[in-house]
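Excluded from the complex is one protein chain; the other protein chains are retained at their positions.
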Amino acid sequence: MAKLVSLAEGVADLVRDGDVVALEGFTHLIPFAAGHEIIRQGRQDLTLVRMTPDVIYDQLIGMGCARRLVFSWGGNPGVGSLHRFRDAVQNSWPVPLELEEHSHAGMANRYVAGASGLPFAVLRGYTGTDLPRHTTNIKTITCPFTGEVLTAVPALRPDVTVVHAQRADRAGNVQMWGITGVQKEAVLAAHRSLVTVEEIVDELEPVPGQVVLPSWAVTAVAAVPAGSHPSYAQGYSVRDNDFYVRWDAISRDRDTFREWMEQHVLKAEVQA
Amino acid sequence: MAKLVSLAEGVADLVRDGDVVALEGFTHLIPFAAGHEIIRQGRQDLTLVRMTPDVIYDQLIGMGCARRLVFSWGGNPGVGSLHRFRDAVQNSWPVPLELEEHSHAGMANRYVAGASGLPFAVLRGYTGTDLPRHTTNIKTITCPFTGEVLTAVPALRPDVTVVHAQRADRAGNVQMWGITGVQKEAVLAAHRSLVTVEEIVDELEPVPGQVVLPSWAVTAVAAVPAGSHPSYAQGYSVRDNDFYVRWDAISRDRDTFREWMEQHVLKAEVQA
Amino acid sequence: MSREYTSDEMMTVAAARQLRDGSACFVGIGLPSTAANLARATHAPNLVLIYESGCLGAKPDRLPLSIGDGILADTADAVVSVPEVFNYWLQPGRIDVGFLGAAQLDRYGNINTTVIGGDYDDPKVRLPGAGGAPEIAASCGEVVVVVRQSLRTFIDRVDFVTSVGYGRGPGDRERLGLRGGGPRVVITDLGVLKPDPDTCELTLTRLHPGVTVEQARAATGWDLAVAGDLAAVDPPTEHELAVLRALEATKKVAAQ
Partner (left out) sequence: MSREYTSDEMMTVAAARQLRDGSACFVGIGLPSTAANLARATHAPNLVLIYESGCLGAKPDRLPLSIGDGILADTADAVVSVPEVFNYWLQPGRIDVGFLGAAQLDRYGNINTTVIGGDYDDPKVRLPGAGGAPEIAASCGEVVVVVRQSLRTFIDRVDFVTSVGYGRGPGDRERLGLRGGGPRVVITDLGVLKPDPDTCELTLTRLHPGVTVEQARAATGWDLAVAGDLAAVDPPTEHELAVLRALEATKKVAAQ
């Protein structure tokens, strides 16, 4: 059964230096508050996993939390590049960042394999691209029935997955809806999971398009209203697009970035 | 885009002698009316595919429509055996019936592979059982990353899949909810699909737990109210359990069975 | 309320007692479903019932008529697709207990629900087949088998291995790479059997009230080993019987 915890407790208990950490949320329900808490608690040496590393990973990378990034698309959606990510890759600032790069289809299937208790997944992907030259985690596999050659990728099994959802009940059952991306797979693939939610309610009213994670499949739940800002939580908030645009200027310069993080993350009140 | 058709047209156009035909529905939304129309139209030599062949397949088999059955559990749920199925296997009456037998996990993954455009699926299954001795469609496969040996099953690609759903709109978009089993995968795995629905509505109001099949992924839709009787359609009808119990006596004897089919299926009004 | 009870009632009550509160149980239809719902209605209110129809955490207030009864979806924490229940929930080993029946069971707890007699292509009796059982038996943390004990069901070696217990003996599950623990206990209408820790052979460990070792031996198709500290199963309590009979009654009502 999931424990109800504070964000600070949840991160302290479940996210450890050197962990393989997945923060998922496909433009919707991105767990920004949890990422900020990981930064405040000074986690280091993390292998960050995420299909679409965007502003929250730019912040984690720029603050030196990450040693390695496993991803399929790294950008500021609708705006442009991630300057901290580029600075880390191109200039090793503040620390070098190893990359393991995939396609969305490959990453999604790696989570599916992890959630399914399988060591690998099979897909039609990567063929003819230069991606397989740069990782040993893309191989071919032959169909034992047709002889056709397809692509195999290994399961992703994060030490901990962190996602944000709309609601949980007091028993720790989690409910999310709208675009739910790969969050169910990412949680089920992980050894531990932390779910931040907009609110904790007595009863989870069924909602069309809902994904429910039973309490016994989740490690901990923390109530963090607006925990996905500047991303959004359908039914609770809208995307703060202006912030994504402003991030381009904030993140271009190392000092401006550090200063912004000081003001808005490091000195921020730790959420109860 | 799906065509709106009558049940008779749909079966005449989409179900052909010798086809591989899947009628799915996991105790809920079983397409009985469509199965009866297949019997009325005298289809023969069919390879019938279904995870849980129950009364409707007992009827198709007893009427001599099937040459082969691909399945994972054949019984009268909550009641006992399928006497027509047993008579066909044990005494080749009315015609011999070849069996290809799997587990639920294997069948479900075979549909998933078919829906995914992959030639096979990988699972942890069948190991140590006698099932692999009786079909060439269960093989081992080795993980290219860990060397672990797992089980592979080939994709199911029915010529036609038939399912029953609660509703469709006039554009042919299909909506089902409650226990939706493996229907989405069975429809997407097939070359053609026929969906019978309780009603056709102007607007598909979103429903919690709904599965929506877009019109362009379905071949034809036919309005057949109560088309899943004696199974049920959540929100429309309840299971006619008494019929399942009575079927045991009806189907035990060949003559009683033929007579019942004459009265209730062959002479029945063809649904508009 | 009379304390008289049938051997099936004793079997169901004894099976229900095997389920720990708060555990997740993969439930087959029939006796296992009755026993699991009895457990949830008595000592295990937080038992998580999982049905292969995709219902996770179902809380039916009556006995379901099938593993796809609408009441399971209506009361579940989540309803998922059939591929998902097997791939995301059963296969990774998330389910603590698999609750299975059997047409034949052998001394190593292997289960046959496929064919009896003759050979596979020309059997004496064609049974329903595997369903979810092979992977439930392989992947659940442990398996509880509920089956009536007789020379027809309790045989030295099953005609067809539909679901693996301990194979041909110690080490077989490991050799096969099966990740679940296998049959922890078998509940019958005569008593309780458990695998011997050294030989994996099913051994009589308890008898239901009024049943003798001789009866159990006479209903077993192999030379039945009997535990030294053979104990008696407590008879059903009034409460257990009352709840069980109330559940059975709801089934009759629902079926009308």
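Odds and ends about this structure:
First chain written, first letter: the chains are A, B and C, and each begins at residue 1.
We take it that contacts are C-beta pairs under 8 Å (C-beta built on N, C-alpha and C of every residue); 3 or more make two chains touch, one makes a residue touch a chain.
This structure is a prediction, so every number in the text was calculated from the model and none was measured.
Although one chain is omitted from the display, it touches the following shown chains in the full assembly: A, B.
Contact with the omitted chain, checked across A:Ser6, A:Thr27, A:Gln41 or A:Thr142, is made by A:Thr27.
Of the candidate positions B:Ser116, B:Thr135 or B:Ser237, contact with the unshown chain belongs to B:Ser116. Among A:Asp19, A:Asp169, A:Glu185 or A:Glu198, only A:Glu185 touches the chain left out of the display. Remark: the omitted chain is touched by one listed residue; of B:Met63, B:Ala105, B:Val212 or B:Ala233 this is B:Val212.
Touching the omitted chain from chain A are residues 26-28, 51-52, 71-75, 77-78, 81-82, 85-86, 89-90, 101-105, 108-109, 111-112, 123-131, 133-134, 148-149, 178-182, 184-185, 209, 211, 232, 234, 238-239, 241-242, 245.
Within chain B, the residues in touch with the undisplayed chain are 1, 115-118, 173, 184-185, 188, 212-217.
Assume only the chains that are shown with their structure count from here on.
Computed from the mean C-alpha positions, the centre of chain B lies at a distance of 28 Å from the centre of chain C. With centres defined as mean CA coordinates, chain C is found 41 Å away from chain A. Touching two or more other chains at once are residues 117-118 of chain A. Contact of a single residue of chain C with at least two other chains is seen at positions 87, 91, 139.
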